[in-house]
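Of the protein chains in this complex, all but one are displayed in their positions.
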Amino acid sequence: MTAYTVQQLAELVAGKVEGDASRRVEGVASVDRAGPTDVTFVVDARYAQRLGPRSVGACLIAPDMQMEANGTAYIRVESPELAFSKLLGVFHPEHRPDPGVHPTAIVGRGSRIGADASIGPYVTIGEDTVIGSGTQVGPNTHIDDDVVIGQDCRIGPGCTILHDTAVGNRVRIYTGVRLGVDGFGYTPGADGLMRIPQVGRCIIHDDVEIGANCTVDRGALGDTVIGQGTKIDNLVHVAHNAAIGENCIIVAQAGIAGSVEMGAGTHVGGQAGVSGHLSIGPGARIAGQAGVFGDIPAGETYSGYPARPHRESLRASALTLRLPELFRRLVRLERRLDGEGE
Amino acid sequence: MTAYTVQQLAELVAGKVEGDASRRVEGVASVDRAGPTDVTFVVDARYAQRLGPRSVGACLIAPDMQMEANGTAYIRVESPELAFSKLLGVFHPEHRPDPGVHPTAIVGRGSRIGADASIGPYVTIGEDTVIGSGTQVGPNTHIDDDVVIGQDCRIGPGCTILHDTAVGNRVRIYTGVRLGVDGFGYTPGADGLMRIPQVGRCIIHDDVEIGANCTVDRGALGDTVIGQGTKIDNLVHVAHNAAIGENCIIVAQAGIAGSVEMGAGTHVGGQAGVSGHLSIGPGARIAGQAGVFGDIPAGETYSGYPARPHRESLRASALTLRLPELFRRLVRLERRLDGEGE
Partner (left out) sequence: MTAYTVQQLAELVAGKVEGDASRRVEGVASVDRAGPTDVTFVVDARYAQRLGPRSVGACLIAPDMQMEANGTAYIRVESPELAFSKLLGVFHPEHRPDPGVHPTAIVGRGSRIGADASIGPYVTIGEDTVIGSGTQVGPNTHIDDDVVIGQDCRIGPGCTILHDTAVGNRVRIYTGVRLGVDGFGYTPGADGLMRIPQVGRCIIHDDVEIGANCTVDRGALGDTVIGQGTKIDNLVHVAHNAAIGENCIIVAQAGIAGSVEMGAGTHVGGQAGVSGHLSIGPGARIAGQAGVFGDIPAGETYSGYPARPHRESLRASALTLRLPELFRRLVRLERRLDGEGE
């Protein structure tokens, strides 16, 4: 493992050293586990307490933190969290496979692979598909016909990207993701349910991340869209014609039904579900496991089943627990009235 | 893109033209987006209003609809939705890979591949497996030993169909589906939980569709069965020995536990869960996110957690929101009685 001086680290994160700038740092660690050759970070008094009197290799601290002089080299930065995140990448650089198309990859007619792209073994790429420069495609992934993938994307192993899907730049598609799946649309016909052909597209904008084993349907007629910068955790389902705004956060196992319109900056908790054709305002927050059956205004926090404003849900939930007491008090009143009536 | 005259389209859907039968149509579009060379459809006055005074290429209308003469060529049909669905397939025909076994596919001893079947690159097929004529198997899919797959099926890329699974005709298995997985069965033994060998089969009947990344277990001793015509959305789990009837609809992320018996025509909402060994009557409807812990009679609609008749759930849910008011009224009564007692 490479080692750095505190001075070198401070330069990487545009910080100011207080202490021994020549101290040698060999790794990153959480505040609870950091030792004499680790860099860690402290954002507030609680973190400082967890660090205690230990002398660690280096410690990133916020502009206003007062720390004890105990041999630790402090690096004062605007945001210790961001700086620490950057140093994580410095000490643990992501593996970059060699550029080029692996000899076992199969690339269809008319498809173009960008410079410095890396296409792994047993990848299959259809016809007339374009893959941007610097993009990595993991082993055993299938990319269909007429797909466009931008630059510097990472597509994991074992993914499927179906025809006419468009993926922006710097997008991360984790292993096992399925993009552009036929949506769930049927109409009653003479011989039972008839499949409605799904002819829309699946559009993933720049800087999106989609977690392992997620599924994103193509549109029925129009498009399914994931807005720029949105991050999606594992095992999430996004149905046909959903339009997810920019910079949303969707936690694991949540489900977004068809034609949902979700504004920018919305947070969706784990295992939450949003019913079809609803409108979720920008900046809304949906709690974990919430079942959303109606529109949510911008900036509001909803929870429960059916989901309602969080404060209402909390109050109803608390009072539900007091139902036994409520029944007892009611019976007592009835008895008193009966007694008085005698 | 191929173009058609209105007359040609009318013949394809057995409709009657009212207007310019020679008008040229180049695509399909929803009523909100249809332009002068698109065919769309209108089922009622609300749709007609969304179409407004626009003249579009062609418009499929129901037998009793009155439309304005504005240059649009109308095609009168029994069911505009079904006719439109058919035209979607005409304008966007599904890609059919060339028939034949890709040279990189590995087919085990004793396995037979039907005429016109298409086996994609890097597919692996075990021994003594039969794949029917016209069936397509996508890249990187694994089909195990002793599997039988019928005719004209579409198996997506990256699927796994495990040993002794039987799949009917015209079945669609979307990408990432796992069929015939060992069920979740353990029994306490001397060294902790012992796996109970799962020796039953997984049986998928004709015209079933199973969405991306679903899992269907094999039976423990008997079989897990998905009835004819049933449609299953993405990320659904069906456990060992479940018997799903014909023409059911199971929406994304629902879970059907072991040995559930589900009658024909049942609808299961997204993220709903049905506990083990329950009996769900034919035509029952289970709302999204419902948690079913007891049998459901035929034709009934259940919702909530624990699920109960939808009307009861709705009433309880509405009154739960009024609990703060209820407590206030109770306190007022107690005060009045106390006051009177003074």
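Letters A and B mark the chains in the order given here, with residues in each chain numbered from 1 onward.
As a convention for this text, contacts are C-beta pairs under 8 Å (C-beta built on N, C-alpha and C of every residue); 3 or more make two chains touch, one makes a residue touch a chain.
In this text the structure is predicted, and so the values were computed from the model without any measurement.
Annotation: of A:A29, A:A48 or A:A298, A:A29 touches the absent chain (contact as defined above). Only one of A:G19, A:G57, A:G156 or A:G245 touches the chain withheld from this view, namely A:G156.
Checked against the hidden chain, the listed residues A:A48, A:A62 or A:L326 yield one contact partner: A:L326. The chain not shown here touches chain B at positions 106, 122, 124, 140, 142, 145, 158-160, 162-163, 176, 178, 181-182, 184, 186-187, 189, 192-197, 199, 213, 215, 217, 221-222, 235, 237, 239, 253, 255, 257, 271, 273, 275, 291, 293, 305-306, 308, 312, 315-316, 319-320, 322-323, 326, 329-330, 333, 336-337.
Listed here are the chain A residues that touch the chain not shown: 28-30, 33, 81-82, 85, 88-89, 91-92, 94-95, 104, 120-122, 138-140, 156-158, 172, 174-176, 207, 209, 211-213, 228-229, 231, 233-235, 246-247, 249, 251-253, 270-271, 288-289, 304-305, 317, 320-321, 323-324, 326-327, 330, 333-334, 337.
The rule we apply is simple: only the chains that are shown with their structure count from here on.
For the two copies, chain A and chain B, the CA superposition rotation is 120 degrees, given to the nearest 5. Centre-to-centre, using mean CA coordinates, chain A is 27 Å away from chain B.
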